[in-house]
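Let me give you the structure first, and then I'll get to my questions.
What follows is part of the complex, with its chains left where they were.
Labels run A and B following the written order; every chain starts at residue 1.
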Amino acid sequence: MDLLREDSGYFDLTTFGLGIGEKLGSISFAPKSDTILSGCDEAKKVFQECQLEYTFFQKNGTLVKAGQKIAECKGDAKSLHRAWKTAQNIFEYMSGIATYTHEMVQKAQLINPDITIATTRKNFPGTKELMLKAVMDGGGVAHRLGLFDSVLIFEQHLVFLQNEEELIKNFHKLKKSFIEKKIIVEVESYEQARYFAQLGADVLQCEKMSPAMLSECVGLKKEFGHLLVSATGGINASNIAEFVACGVDAIITSSPYHAKPADIKVIMEQK
Amino acid sequence: MDLLREDSGYFDLTTFGLGIGEKLGSISFAPKSDTILSGCDEAKKVFQECQLEYTFFQKNGTLVKAGQKIAECKGDAKSLHRAWKTAQNIFEYMSGIATYTHEMVQKAQLINPDITIATTRKNFPGTKELMLKAVMDGGGVAHRLGLFDSVLIFEQHLVFLQNEEELIKNFHKLKKSFIEKKIIVEVESYEQARYFAQLGADVLQCEKMSPAMLSECVGLKKEFGHLLVSATGGINASNIAEFVACGVDAIITSSPYHAKPADIKVIMEQK
């Protein structure tokens, strides 16, 4: 398992040098404050790879109260030390993201219980799987995994189209090519929003708009039956309410990725 | 390259569906505010893998002013879009860490120009290489890569030693085993610090101590010739000064890993 290998390498100098590797003990993990738990599947793989006997007391996506044990493992000191920090890092980073996502979801659903909180592809390179699983444990979903799973037109695509005629023709070609996908367009003004709504976009992704302009875009939903509107750009737990209040269907955000890791207490004991 | 693959997958639906893949263009990257740059080596690999023609105008570890171009690439739209977000994420996350590290280093060196800022092994699982390279670009170093490259005794090791006699015997065995390594011990009180200094520790890593207690530990340096003292636990850019002022030789911190990503503007143009 690469995540374990990254930290534990070939051997553990300290445990080896102290001559304690064969002694038996236990390790347990518990959050220092209330936390939405994430990372159990990955931690379990760490414990398995370290050949530890383990028990989980909690499940991904649930609220673990301060001090409640998440999991406990038994084995020799060499294996306990090998698993320790990787498992702790997994729990801390993933639960931090889940907890933050959960907070955004809570705040948003107070205003609109049907709102979707989806996170962008602006994850730390190499962590997409862990970051997205943590988002889902917190009640969010992935906005898009990358270029391969969804259709999203940016300004950076439009620069390659010569004129409106080419835009219209190619937009329809795109829509026809991927009829099983929704066509999402990122827009920065009401005019752009209206233009693409009328061209046939399924979702307008409103980038860094004022609440006023965003509400205006939401207004297009009345006119265009199946149209959905999402908001993106600088949205986090402290300002999400005002965006939700504009009536959007979804919030697209990267902020959970930068959440403060949860603080997980680790207790190791000799048995 | 896995980092690229994670985002770009098998193909780019949008670029393909819009039929713009073969059109020629350019992409450039520039920070929106002053930033210590990091990630050039990894971004270069992304550009190479995408078969783009690229030029770098800046180097890792230097201050790039707001709006100054970091790099520019030329190629077809398909390749430009493939490279875009992965390269941007690399620059943003790594430069964010470098910039934050640099800020800590600056603040610390005002007080002690010889201070070392070293970051822990509490990185996001799977990102150790990128996070540590970014730390080095910001003027810090790695505290330890993991279990395999250094010797560090924690409370979690001591629980496996029955009594003082065993501790003393095994400590000396450890020291003898790894004479080419410094023996670092994490301590939480002055008594513990003095105990391990006298036992032969090379570095005392003072965990979550008050400035008063920390200064007291630093005082041990007079008595024990080659002893070094570091501080760790909750140290970040806003409070680093008070720890440095206690006279420690090094600050051990995880806070750069959670730095806000730099904001990198991306301009794509048709050529």
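FYI, a contact is a pair of C-beta atoms (placed from the backbone, for glycine too) under 8 Å apart; a residue touches a chain by one contact, two chains touch by 3 or more.
The structure presented is a predicted model; accordingly, all values stated were derived computationally and were not measured.
With respect to copy number, the whole complex recorded in this structure file holds 6 identical protein chains, 2 of which are shown.
Basically, only the chains that are shown with their structure count from here on.
In terms of their C-alpha centroids, the spacing between chain A and chain B amounts to 23 Å. If you check the complex, the residues on chain A that touch chain B are 2-3, 6-20, 23, 25, 42, 77, 81-82, 84-86, 88-90, 92-93, 121-128, 130, 145-153, 156-157, 159-161, 170-171, 173-175, 177-178, 181, 258, 260-261, 266, 268-270.
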